[in-house]
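Sending over a structure as structure tokens; questions will come in a sec.
For this view, one protein chain was removed and the others were kept in their places.
Each chain gets a letter, A and B, in the order it is written, and its residues are counted from 1.
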Amino acid sequence: MTIENKGGANSFHQPDENFEPYEQHGKMPWPLIAIAIGLGLWGAATLFDTREDVATAQADRTAASQADTGLTTDPGSALFAARCSTCHQPDGMGVRGAIPPLAGSPFVAQGPELVATILMRGIDGPIRVNDHIFNGHMPSFASALTDIEIGALSTHVAQRFGGSSEAYPTTAVAALRAAISDSGSFKGGQDISTITGLDFGNQPAGKAQVAHSLTPEVSALIFTGRGEQWACASCHGDLGQGKENTPRLAGLSADYIVKQLDDFANGRRLNESMRVVVATLSDSEKRQVADYYAGLRVPSTARPELGGDLARGEALALRGDWSRNVPACFSCHGPSGFGVSPEFPPLAAQQAAYTASQLAAWAGGHRNNSSLDLMGRISRQLDDADRRAVADYLASLPPVPAGEAEQIARTGVRP
Amino acid sequence: MNRYFPLSILALAILAFATLMLVIAPGIQIGRHSAPAGLKPYTEQEQRGRDVYVSQGCVYCHSQQPRSPDQAPDGVRGWGRPAVAGDYTYDTPHQLGTMRTGPDLLNVGARLPSRDWHLTHLYQPRAIFGWSIMPAYPFLFEEKSAAGPEDVVVALPSQYAPKSGVVIAKQEALDLTAYLLSLDRTYPAPAEALRDDGYSGPEDAK
Partner (left out) sequence: MTEPKEAPEAKPADINKGLLTRWWIHAAGAVLIAVAVGALAYESGFVPNRETVQSASQTTADGFFQPPSDDQIPNDEFGAAVRRGQAIFTNTSTNASQYVGNGLSCSNCHLGAGRQPFSAPMWAAWVQYPKYRSKNKQINTMEDRVKGCFSYSMNAQHSIKGGPPPAGDDIYRDLQTYMYWLATGAPTNEAIKGVGFGKVAKTELGYSPERGAEVFAANCAVCHGGDGQGQKDINGRYVFPPLWGENSYNWGAGMARIDTAAAFIKHNMPLSQPGRLTDQEAWDVAAYIDSFERPKDPRQKGKTIEETRKQYHEGDQIYYGQTVNGVLLGVGTPDPERPVGAGD
């Protein structure tokens, strides 16, 4: 279609009034071609890049679904490293005066079924392991681990530390889970002896749990609301488990909760809904509500859901990132994220979106109630990916075992 | 203009190609997927509430499509995981929205599960958020001198409460709230779900 002798006037018909000027095909200027080529290259590069991402995403999803079904290699030892070693230590030796050793423990020597039972129920109370009495709290992993994971983990623990050769099948875990669903934690070594009928020597007796009683007024505050105050449970859930960026309250220390309520009132924490609520609460009501939530021992509903890098989250929680002056979360919040009252709340099993949003709030200056601005300084050193990573990791942990008053929690019934 | 025929053919071809790639192919892709296991159909009341949502034009300010972390910090805001196609199985038409004058609402029922909170907030957003620019919807409520046995009373700070009597939620308000509370897509996205693959692996996340 190129008109060859473009300049030669003679080759054209003489124009007349009806003549439609012929649209010549002009040569495209080279910059346009260059732009097209440039954009094309750019597009190709992006496509190439995304193609890898899509493949990675697919692989990650497959890996995640495989992890759900427990198909990773040597799941038991990986689970032990991830779930048990912060307390019982990588070598299973425990911590003197605080955490019982697994190696040489008569309970572990009983085989994987008892290990699985303890994993699912947890222990609140004194237990004698060899020569030492430990008076502590082991969380229930029932809500944090699947049947397959509990099977693999109890098999691994019993084989590595108890000399067992038995493999504990997933079906048995499922049956066990159904059998002990609402039984609550063991009250100590003697309770384990009594319930299982096994002899573990002279075991200390645990304290009988006292049912927490709520006054009708406080019960109304929590479950039905009052005047201009919405019920606590209407957002935080009947058992204080929280959801998304509404925090889990179950198992937080009462002193911590009271301090936060006060800080909502005095503006050191900015949350409009909570400010409306606390304006109606008296000091004594704050304390009673806090006591109620502090005493709840309920399963975790938190899950990693922010797409964070769990390995990075674990590294931050356990070791920190000293290159940025970020100490390990656990160096202040306790070795399993159980918290140290009242300044360092439990982090384990907290809703991921809440943890991440609070870190962002500290970094952005919307939350200012940390002593010495510890959390403000630390949060500003973390980037968005770090915040999601650490929040997701903490959400994957078993909930903090709370002391008293677990009976409300166990039955899960409004008084 | 003297080559109408090739021009129209080209235009039609482009249109056909676009329809194929942007409408038919995605349609087939979506059609292959069923509703995610965690997603429940709307109840009658929720459906009515959805109609209120549509009629009040909520979509003009509220989206219903949380983004992936690479695109926006929606997860950290508590707006939920990135949406997948299956999340909208029962939404016809969907209320995706494009404006985010207000927050995304696809998971508002998860992060704000309190009916009473929503009633207060719909009646007068500034009773909670002094800076809110959301319109109030007092016409979904009525004032009464005393609440009847079936009436749902709205909790209000004194400065927004009527001088005497109480504020009662009309059926529309209750329906709308029921719909909002049903917006909870926090179940895990199915592994094979259709989703935006603008994805960063762990390497990129660093």
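In this text, a contact is a pair of C-beta atoms (placed from the backbone, for glycine too) under 8 Å apart; a residue touches a chain by one contact, two chains touch by 3 or more.
Quantities reported herein were computed from a predicted structural model and do not represent experimental measurements.
Visitor: Touched by the hidden chain, which of the shown chains?
Guide: Missing chain, whole complex, touching shown chains: A.
Visitor: Just name the one of A:Pro75, A:Pro112, A:Gly151 or A:Gly320 that touches the chain not displayed here.
Guide: A:Gly320
Visitor: Considering the whole complex rather than only what is displayed, give the residues of chain A touching the chain that is not shown.
Guide: Residues touching the hidden chain, for chain A, are 29-32, 34-35, 37-39, 41-42, 44-45, 48-49, 87, 89-91, 93-99, 128, 130-137, 319-320, 322-323, 325-327, 331-336, 338-340, 343-344, 371-372, 374, 377-378, 400-401, 403.
We adopt the following convention: only the chains that are shown with their structure count from here on.
Visitor: Report, in whole Å, the distance between the mean C-alpha point of chain A and the mean C-alpha point of chain B.
Guide: The mean C-alpha positions of chain A and chain B differ by 26 Å.
Visitor: Can you tell me which positions in chain A touch chain B when the two form their complex?
Guide: 20, 22-23, 50, 53-54, 56-57, 60-62, 64-65, 225, 227-231, 234-235, 237, 243-246, 272-273, 276, 279, 303, 305-309, 311-312, 352-354, 356-357, 360, 384-385, 387-389, 391
Visitor: Which stretch or stretches of chain B touch chain A in the complex?
Guide: Spelled out, the residues of chain B in touch with chain A are 1-2, 68-69, 73, 75-82, 107, 110-117, 120, 127-130, 155-158, 161, 186, 188, 191, 197-202, 204-206.
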